[in-house]
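Yeah, one chain of the complex is gone here, protein chain that is, but the others are all in their spots.
Let's turn to chain A:
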Amino acid sequence: MMQSPTKYLAHKGWHQTAVIAIIGGIYVFGSWALDFNNLNGLIAVPKAFAWLGINFKPTANSMTYLPRIWQKLIQTVLLAISSTVVAAFVAIFVALLGSKVTGVNAFVQTIVRGIASFFRNIPLVAWSMILLFAFKQSDFTGFLALLLMSVGYLIRAFMEIIEDEASETMLALKATGASYFQVIFQAVLPQILPSILSWILYMIENNVRDATLVGILTGTGIGFIFDIYYKSFRFDAAGMTVLAIIIVVIALETISNQIRRVIL
């Protein structure tokens, strides 16, 4: 079907207006359905922050909590790193089996995609709850919850990386008469290494944040002591904990950005 450019553009403009109107409509409907008063909502935001600022402000006294917070924080970061690294090993292996270019066959590819999406689409909180039944409140429960979700994300990401970045070199090495494993180790893995590392770093950052949440549920790490401080109304200590988490996450992001700059 041929269209004149002006007609096409006019059509497109109309489309955009329609999309914006629909989004606006959904918002209005949502506010009405949830009985959410826009103006009150807006006024409440600064109030909430003011409350946070006053109650959560660490005092000189809260410094005494610092060693304990620090210890738990390290524990949490290690949990995030170990779960991500194990997840990455599992994911790279599965992604090689399941990607379109290195994969076994169409059947295995579909299975792998299914598994990855299953692990990814069950929320972390749900994983923690499920695993709590089996493994009780322990670091291992948190480790497993983070591991399963990371595996889901990383399989998907690694498969796409392999398909995007390795298919051409793979073809070239296959044409030289190289065997499957030679092609994987000599072409695919070296080619995708930077992107893979970049994803692992991102996943570690992400898992530090998530490990905090998981910790509240599994009674471990930084999440656990935040929960304790909060529930025993030691808000200054809870504020201290949040501050420590923020600092560590920012530090981790900075470090991984540096690493990325070197490897990419």
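Everything below uses one rule, namely that a contact is a pair of C-beta atoms (placed from the backbone, for glycine too) under 8 Å apart; a residue touches a chain by one contact, two chains touch by 3 or more; residues count from 1.
As a convention for this text, contacts and distances are computed from a predicted model.
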item	value
Hidden subunit of the complex - UniProt protein name among "RNA polymerase sigma factor", "Phosphonate ABC transporter ATP-binding protein", "Protocatechuate 3,4-dioxygenase subunit alpha" or "Molybdopterin-dependent oxidoreductase"	"Phosphonate ABC transporter ATP-binding protein"
Selected from A:62, A:191 or A:241 as touching the chain missing from the view	A:191
Residue among A:111, A:178, A:213 or A:243 touching the omitted chain	A:178
Residue numbers in chain A that touch the chain omitted from display	168-169, 171-179, 181-187, 190-191, 193-194
